[in-house]
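My structure is below; once you've seen it, I'll send some questions.
One chain of protein is taken out of this complex; the other chains stay put.
Right after this comes subunit A.
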Amino acid sequence: MTWEPLLLTFKLALVTTILLFVVAIPLAYWLAFSKSRIKPVIETLVSMPLVLPPTVLGFYFLIAFSPNNSFGNWLDSFLGIKLVFSFTGLVIASIIYSLPFMVHPIQSGFSSISSTLKDASYVMGKSKFNTLINILLPNIKPSLLTGIILAFAHTVGEFGVVLMIGGSIPGSTKVASIAIYDEVEALNYGAANFYSLVLFGVTFSILLLVYLINGGYLKRFWK
């Protein structure tokens, strides 16, 4: 029983959430405002991790990232990146796996903003980027917070994908959910209980915080 798997879990969740935030904003913006014909296809792809068994995702990552394959081989020889059984690989897989949890709240935030705010900013000569940063994002703070927290919590709860492409390398890919599974297999219920309790407590607190903030209970602290 060590803190290492727990720390690794939160490190993975943190890195994933930060990168996901950067990726999700342009994607959500496009999904909310584009009238492109391929939009339904992209929307479907973004939502796929909601319904697909994580093992399916993990399986294809395993195939794609494997050095025996052209893509994995190219990554390895040109960029020197090994994505299978590595922390970097876990981050990339987690970004895809948690994508809808970040994109959907932000997308619905963008859609719910009155379009005249955007129009007003444009006729004042402000660029689309300027409008996004100064007008749109500050007005969807609750959606941003929901996206960040859900993506973080969902990454903490990841199991199938990590099991498939992470293996169980201590300090590198052995996150808490995997550690619990390992301990139970070894009939080490005490350790499994320890990891489980911490995960339970942390995720409960995080979600509670979101509902408190977005429900306006803590409004005086969030302004």
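Here, a contact is a pair of C-beta atoms (placed from the backbone, for glycine too) under 8 Å apart; a residue touches a chain by one contact, two chains touch by 3 or more; residues count from 1.
By definition in this document, contacts and distances are computed from a predicted model.
Enquirer: Consult the UniProt record of the chain that does not appear here and report its protein name from "Tetratricopeptide repeat protein", "Succinate dehydrogenase iron-sulfur subunit", "Molybdate transport system ATP-binding protein" or "Cyclase dehydrase".
Expert: "Molybdate transport system ATP-binding protein"
Enquirer: In the whole complex, not just what's shown, which of A:14, A:52, A:120 or A:208 touches the removed chain?
Expert: A:120
Enquirer: Among A:88, A:139, A:168 or A:188, exactly one should touch the missing chain; which is it?
Expert: A:139
Enquirer: In the full complex, which bits of subunit A touch the chain not displayed? Write them out.
Expert: So the residues of subunit A touching the unseen chain are 114, 116-117, 119-127, 134-135, 138-139.
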